[in-house]
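As structure tokens, the structure follows; a few thoughts come after it.
Here the complex is missing a single protein chain, while all its other protein chains stay put.
Going in written order, the chains are labelled A and B, and every chain counts its residues from 1.
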Amino acid sequence: MIVYILCFILFLVGVYGVLTKKDLIKIILALSIMEYSANLFLILFAYKSGGGMPILSKGEKIQGMVDPLPQALVLTSIVIELGITAMLVAFAIRLYQKYETFDITKIRRLSG
Amino acid sequence: MKNKGMTIIVKTITRITVWLILVYGIYIILHGHLTPGGGFPGGVIIALAFLNVLLAQGREFTKNWLKMNLLHDLEATSAILYLIVGILGISFTGYFLSNFLPKGKLFNLISAGTIPVLNIIIGLKVCAGLFFVLWSLAIFHLASKEEEK
Partner (left out) sequence: MILPLPYFIVIPLLAAFLISLISDEKDHWAIILSVASIISLLVISIAGFIHVIGDNIVYKLGGWDIPYTICLVMDSFTAFILITIHLIALTSIIYSISYIRHFSKSGKYYSLFLLLIAGMNGVVITGDIFNLFVFMEIALFSAYALVAYGNKAEQFEAAFKYAVMGSISSTIILIGIGITYSAFSTLTMADIANQVESVDSGIVTWLRCIFAVGFGLKAAIIPFHAWLPDAHSSAPAPISSMLSGVLIKALGIYVIIRLFFNVFGAPQIFLHAFRILGSISILIGVLLARYQWDLKRLLAYHSISQIGYIMLGIGIGSYLGILGAVFHLLNHAIFKGLLFYNAGSVEMAVGTRDLRQMGDLKGKLPTTTGTSMIASFSISGLPPFNGFFSKLILIYAAVQVGYFIHAGIAVIGSFLTLSSFLKVQKYGFLGGTEPELTETKISTSMKSAMIILTIMCLLTSIIIIPGIREYILRPVVYDIMSKAEYIKLVLGG
């Protein structure tokens, strides 16, 4: 139970970072923290107490294993978030080229 | 001063370690159906080997050493190959991406049907794609600095 609460606190740290920070790079880092906490949350659901790793090696008998399906889901999710982070970093570089600053309170040409 | 990479110590060491990283990445891709790993982590490790060359030796050396056109074509071709393996599944059994090659014995290297083939295809695409993202970020810096001059 403690583990789930800690995972939720990590999510809240990420949300706090996205909402209050003014630097573009810090927003990208806080978004990454938030996505890591979601992946951790998925893996925590797969744990069975007393289970071993779900890999069958030569000469081993089949015993109680943890659930391997959320691990496949997390692998896909990590790939997606890698792409999103790469795209956000590319946007940040182009924004710096156009606006000469990383401060998000000054990048505000669209309003209304 | 710029565009020359790092110092001579780093350049000598990376000349040896790049090949070790490459072998490790290929090992993880090929044993994807026996041990943890598979297409995506192995592809990332091979891309990191190329990134090691880029960081240590500089952009000019990397542009001469790796042929960028070949990597660009490799990326698109491997994606098309993946879809062709899926469509071959339709023509063999009627379902997309079904496992139609012979499955072999348990724990062998060549077993489990189409899974090692798909692992290799995914590994090639991931390494080419990820390296191109990092390469275009490095090249963009070069282009904008040249525009300002």
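The rule is short, and it goes like this: a residue touches a chain if its C-beta (ideal position, glycine included) is under 8 Å from a C-beta of that chain, and two chains touch if they have at least 3 such contacts.
All figures in this text were calculated on a predicted structure; none of them were measured in a lab.
Novice: Go through chain B and note every residue touching the omitted chain.
Specialist: On the chain B side, contact with the omitted chain comes from 73, 75-77, 79-80, 83, 86-87, 89-90, 93-99.
Novice: For review purposes, identify every residue of chain A that touches the missing chain, sorted by number.
Specialist: That gives, for chain A, the contact residues 11, 15, 18, 24, 27, 31, 34-35, 38, 41-42, 45, 69-70, 73, 76-77, 80, 83-84, 87-88, 91-92, 94-95, 98-99, 107-110, 112.
Heads up, the rule we're going with is that only the chains that are shown with their structure count from here on.
Novice: When the centre of a chain is set as the mean of its C-alpha atoms, what distance in Å lies between chain A and chain B?
Specialist: Centres of chain A and chain B (C-alpha means) sit 23 Å apart.
Novice: Help me check something: in the complex, which residues belonging to chain B touch chain A?
Specialist: So the residues of chain B touching chain A come out as 35-36, 40, 107, 130, 133, 137, 140-141, 144.
Novice: Going by the contact rule at the top, pick out the chain A residues touching chain B in the complex.
Specialist: Interface residues on chain A, with respect to chain B: 55, 57-58, 75, 79, 82, 86, 89-90, 93, 97.
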